[in-house]
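One chain of protein is taken out of this complex; the other chains stay put.
Note that the chains are named A, B and C in the order they appear, and that numbering of residues resets to 1 at the start of each chain.
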Amino acid sequence: MIVLKNVCKCYETEAQRIDALRDISLHVKAGECVILKGASGSGKSTILSLIAGLSKPTTGDVVVDGKRISKLMEPFSAHFRRENIGVIFQRYHLIATLSVRDNIALPLIPENLSAQVMEKRVEEVMELCAISHKSSALCRHLSGGEQQRVAIARALVNEPKIIIADEPTANLDAVLSEQFIETMYDLKKSGVTLLIATHDSQFFNLLFVDQQIELKNGVMLS
Amino acid sequence: MTLTPEIIAILMLDGLFLFFSSIAFVLSLKLYWSWDSEATTLLQYRLEKESYLVGLIIKYIFMLKVPLFLFFIYTCDTLSGIITGAMCAAGVVNSVDFGLFLLLFKLLNLYLFGFWLLLHVRDVESELQPYVRQKSLFFGIAFFFFVAEIVLEILFFTSLNISKIVSCCGTLFSASTQSSLSFLFLMENWMIVSLFYASFILMLVGFMVKNGAVYLFSNLLFLFFAIVSLILFFSTYVYELPTHHCPFCLLQSDYYGVGYFLYAALFLGTFYGICGVVIATLTKGFILRAMRFSLFFNSLYVVMVSAYVVVYFLKNGVWL
Amino acid sequence: MKFNLYLLEFALFSLIRKGAKTLFVFLILTFLIFLLASVLFISDAIKHELNVSVAHLPELTLQRLQAGKQVNVPLKRVEPLLEIEGVASVIPRVWGYYYFKVAGVNFSVVGIDAFEQSYKESLQKVVDAYDVKALEKESGMIVGAGVKKILEENYYQDFFNFVTADGKWKRMHIMGSFNADISLQANDMILLPKKSAYEIFGMPENEATDVVVKVSNPEEIPTIVSKINQLYPDMRVVTKEDIRVSYQNIFDYKSGFFLSLFVVSAFTFFMIIYDKLSGLSSEEKREIGILKALGWSMDDILKERFYESFILCFGAFLLALALSMAYVFFWEAPLLRSLFVGYSTLKPSFELPFYFNMPMIVLLFLLSVPVYIGSVMIPSWRAAMLDADEVLR
Partner (left out) sequence: MARSTFFLIGFFICLSFFVVVEFWYLYSTRSMTQEAVNKKALFIAHVGLPDLSLVGETRYVRHRSLSDVFSIFGDSPELLEYFPSTFVYHYAPYVSTSAGRVEP
């Protein structure tokens, strides 16, 4: 499903050269749940953005679902992302001035679906994430838990095969983190591949996690 | 030099085009030298983004160039009111020595930009963008034509002299030996007209047997004979005057601006016939679609010009 | 390709979200297009009016020049001119300006001899109410609306005392005023019998101010002009065509002059827009990052930006068009008309005839929209190519 082969990624600025990732190789099968752990700045997010096709490796290959993401031109990688990947950000990154419904519909806009299909899909995921009652509220009026559910709904609305979560529980209290983990469990049961970058210890001894990868300064430890 | 609002508008847009196309030119050169679709360097990632900007700029220029071409003809038409002796755009264009070249460059550039865009569309359809270097090189060359056009245009407008008497279309497109186009009049009318229809029939044959080369060749012939026969033969039926041979007066409102439709059909048809077929062969694409488009517009043109002759004959019972 | 309504919706939301910035750009854009449209409307209307006037002018106007100054033409030149072949009629004219000191204005005074019946009838059609026949019996005159107003302000209700060249008073009765339809032409006009005109100007009666010549076949104008030049080398021949061309030049020059200023100000404005749009706030950067991460391509973001500028531009264009039509034709273009009226104290009514031509709208469009889109293009591209991986950190 997801293969990283000898991936290096460095950022070049005028003053210096920063190696964000050094020689990472990774293999994730479909339906697995993978935890990327490590301190902030260790390269977790970089791996996620490489897999999502948001940035490209300096050397090496990234292959997701048989597609060589690392060599895909921009419109095609965006298309690929739209079809296969759902993203949950740290701090959710909802657009505060849009309503819940509009936020959830964002990934579907470039698809230009018919109004009924669009409506149906949004309703479905809102139902699934138990946020239907707030569908026309503005996102900035929501509580933390509600925002989290909106973010998950938005990641699910394009029916992705892979879900990428970046520090999803960093700003949550214990109860909400618990809820999040439960949702992830449900998703894994339905066959979605999960990639979660976190340094929250709650994730480290979960039963449904298939791989745990620890990173330090861009190098894989285990 | 006169600074009418129309001229100011055209000059201003020229300046804008020059600015943007120079950006596109520099980027194109960069793309041509350094594009390597296998590379994973930062430079390559940057180039991928910049190739977007080139596409954007050329789309922008092309979108404006098409209406601007018509607007240029219109401007020359209004200027003909000021310039002594000019009765239509033909006189104004020919009031400077290089007027005809300016017009030819304008047309050529429309074809070149259109060709680039067709190539671009084929290019971005593919996941690997295989034609980036080709289209960059192509624009690198086309840019010089474009600059030439803009320079000529600026020179044209600055050297227009309102107190100089110019010859109008009546003498420019007449059989008198001095006029610049008089060599065309050496041929007989019936010859030109039959060549025109013959090239159209050749095009039909090329379409039937689905042969790109024949189709392309017939389109080139068709474009040439269409223009010549329009000047020599068909225009007289539009004006209903046996001595009036002007390809510009067609655009005036006295003739319901029929020229705009005629030229649009002719240029669209031959554009798809020439550029579309070339692109389709180069990129192994849908040649048939381009040919169908082209044939539609070309037939439209043939029907329109023939209708004028037939209607005239039906109304008056004689040929001109 | 189907039009993406959701993207348009999103573009609209994003415009509303930017609030003040949007409003600023929209208002200035509207103002600029409005200014441009007004000038084009005015100059086109005036040009149209002039073209109508010029079409009915006699083909040739002959003036006698002496040492570079225009002097009177002896009446005995009329006969030889009439003998030139192709000349239909020769009319010596008496006309000039009368400076009315009290109000500080110039009147255009034209003397006519209205003895023919057909002449009277046609004159009657352009004059309101009064009887033209009275014009010659008593010393009467017909005045334009502007003249009438000025005279009334100075307590001349139904007559006016001209001061003749000899210093005597010449009382003329106001017999009527010109129809409102021709106020643009006749505003400062006083029409009176030739005899009175000679008296007021103090001109010898065997001379005329200038001579107009009507030619039956316009093809013959060049030959007639050269014959006149041979006959009277001191006479300058002004053809109708010359006058028409000079009008065209004036108004092209005038609106061209304005436009050059406009282009400068427009470019300044667009530099501001460029600047505003290229400096993306961190909030905007974050938003673009989110959208890209959610599967929007550069194309989608560019398209969204294009919709934004299209909404702004098109809205401003329509609004400006509506406003400028109202401004020019309903409110008679306050402030802006002084560009066209000059410093005249005899203010004409600025009720221009509505004249609309499509090329003007095209011109307006070409002068405003491409420049705006051009200034938006590179900032939009910059925004669209922003690296999205920053939101994942």
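Here is the rule we go by: contacts are C-beta pairs under 8 Å (C-beta built on N, C-alpha and C of every residue); 3 or more make two chains touch, one makes a residue touch a chain.
What you are looking at is a predicted structure, and each value in this text was computed from that prediction instead of being measured.
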Key: Touching the absent chain when the full complex is considered, from C:93, C:148 or C:303   = C:93
Note = The one residue from C:29, C:73, C:175 or C:245 touching the chain left out of view is C:245
Request  = Just name the one of C:70, C:206 or C:265 that touches the chain not displayed here.
outcome  = C:70
Key: Contact residue for the chain not shown (choose from C:102, C:231 or C:326)   = C:326
Key: Where the unshown chain meets chain C, residue by residue   = 5, 8-9, 12-13, 16, 46, 48-50, 52-58, 61, 63, 65, 68-70, 91, 93, 95, 97, 99, 104-106, 108, 110, 112, 119, 122-123, 125-126, 144, 146, 178-179, 181-182, 184-189, 191, 210, 212, 221-222, 225-226, 229, 236-239, 241-243, 245-247, 249-250, 253-254, 257, 311, 314-315, 318-319, 321-322, 325-326, 329, 338-346, 348, 353-356
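As a convention for this text, only the chains that are shown with their structure count from here on.
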Request  = Answer with line, ring, star, complete or other to describe the graph linking chains that touch.
outcome  = complete
Ask   = So which chain is the furthest away from chain A, centre to centre on CA atoms?
value = C
Request  = Could you compare the number of C-beta pairs in contact for A-C with that for A-B and name the larger?
outcome  = A-C
Key: Centre-most chain, if every chain is reduced to its averaged C-alpha atoms   = B
Key: chain B and chain C: spacing of chain centres that average the CA atoms, whole Å   = 35
Task = With chain centres taken as the means of their Cα atoms, state the distance from chain A to chain C in Å.
result = 64
Ask   = So, what's the distance in Å between the C-alpha centres of chain B and chain A?
value = 51
Task = Provide the list of chain B residues touching at least two other chains, using ranges where the numbers run on.
result = 49, 52
Query = What positions in chain A touch 2 or more of the other chains?
reply = 74-75
Inquiry  = Going by the contact rule set out above, which residues of chain C touch chain A in the complex?
reply    = 2, 4-7, 10, 13, 17, 286-287, 289-300, 387-389, 391-393
Key: chain C-facing residues of chain B, complex   = 2-9, 12-13, 16, 20, 49, 52-53, 56-57, 60, 64, 67-68, 71, 74, 78, 81-82, 84, 162
Chain C to chain B touching residues, read off their complex = 40, 241, 244-245, 248-249, 252-253, 255-257, 259-260, 263, 298, 302, 359, 362-363, 366-367, 370-371, 373-374, 377-378, 381, 384-385
